[in-house]
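Omission of a single protein chain aside, the complex is shown with its protein chains in their original locations.
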Amino acid sequence: MELHHGPLDVNEIFGRWLASEANSNFGAFVSFVGTIRAENGIEALSFDIYEPILQQWFDKWQERARQLGGIVKIAHAVGDVPVHASSYISAVFSPKRRVALELIDAFVEDFKANAPIWKYDVADGKRIYAQDRSTPMDGAGLLS
Amino acid sequence: MELHHGPLDVNEIFGRWLASEANSNFGAFVSFVGTIRAENGIEALSFDIYEPILQQWFDKWQERARQLGGIVKIAHAVGDVPVHASSYISAVFSPKRRVALELIDAFVEDFKANAPIWKYDVADGKRIYAQDRSTPMDGAGLLS
Amino acid sequence: MVKVEFLGPIGRAPMEIEAATLKEVADILKTDDALLGWLPKCAVALNDTMVNDLQTALKEGDKISILPPVCGG
Partner (left out) sequence: MVKVEFLGPIGRAPMEIEAATLKEVADILKTDDALLGWLPKCAVALNDTMVNDLQTALKEGDKISILPPVCGG
């Protein structure tokens, strides 16, 4: 797991991840890259991350992947990411293709639902919480 | 769609594909890379491809992706690919993540089942058809 | 005393309160009008581990984090 200030250098990250597993004898590598779309007049999106809980979330997925013979990797931006730049990469290496294809889907969806990351629209110099696109985490409402 | 003699340069291909869509305003990029596993004492796998029908197969997928607002890309090796090198990359760009995650799965599975590509094990200098891992294409048996 | 931190967009400074269980934390936070809109949508962590039980006992120095709706990626 790696956090980067500002946009991700996707080529650098892919190159490094592929090199790191070049001799691991994985047959399948599946990756997801999220890129900021130009829409609603935004200049950028901006992200807050609470790293201790993200690390725990990630560690659970790493263990789940390990039990299937694979590994997961993730990179995310902190702070502002301008439109057409990338904020998020996740990837699965596994011996065979089905595990990788199924794991990437569940991994990306659970990331969206439960990774402790808050997104803001940046427009006209203002940073506005993307409330309408945000999802309460599992267990939300405990104190209400 | 691109065919390469020998192993794929994954970094080069990813870099080129990402650059080509850098301003297309796609929010999601999902890719699958197939790498030759060291198993059963093989030195390499080797591939024959019948390009005219592969191109038609690919064109149908491109149209299917287009109707969902996305695009697909594919690269495959022809001839020998040594163990731990990559033979196959497919990718989907789409505006949003669900289309990309669903399309990559169907695209990779249909590729496996219906792309006109024949695989051979290379061991002890011999090239042996991987009959037990091969699948009859849709419509097989017409002439029997 | 336990510390309560509000993450992401809630925009509140941390609080130090006296509470023996998460239930007591809830009772205190619910008296704060500015938090009433957030609490039904927020998950809770105790010392950086997600928790789901209001009866969870607290000890001196515990850190409680209030996590509003998320949107990574």
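Going in written order, the chains are labelled A, B and C, and every chain counts its residues from 1.
In this section, a residue touches a chain if its C-beta (ideal position, glycine included) is under 8 Å from a C-beta of that chain, and two chains touch if they have at least 3 such contacts.
Quantities reported herein were computed from a predicted structural model and do not represent experimental measurements.
Here is the thing to keep in mind: the chain we left out touches B in the whole complex.
Contact residues of chain B toward the unshown chain are 34, 47-50, 52-53, 56, 76, 87-88, 108, 111-120, 129-131, 133-144.
Here, only the chains that are shown with their structure count from here on.
Shared contact partners of chain B and chain C, listed by label, are A. Inter-chain spacing, taken between the CA centroids of chain B and chain C, is 49 Å. Between chain A and chain B the centroid-to-centroid distance comes to 25 Å (mean Cα coordinates, whole Å).
Annotation for chain A: residues touching 2 or more other chains are 34, 108, 112.
Touching of two or more other chains is recorded for residues 73 of chain C.
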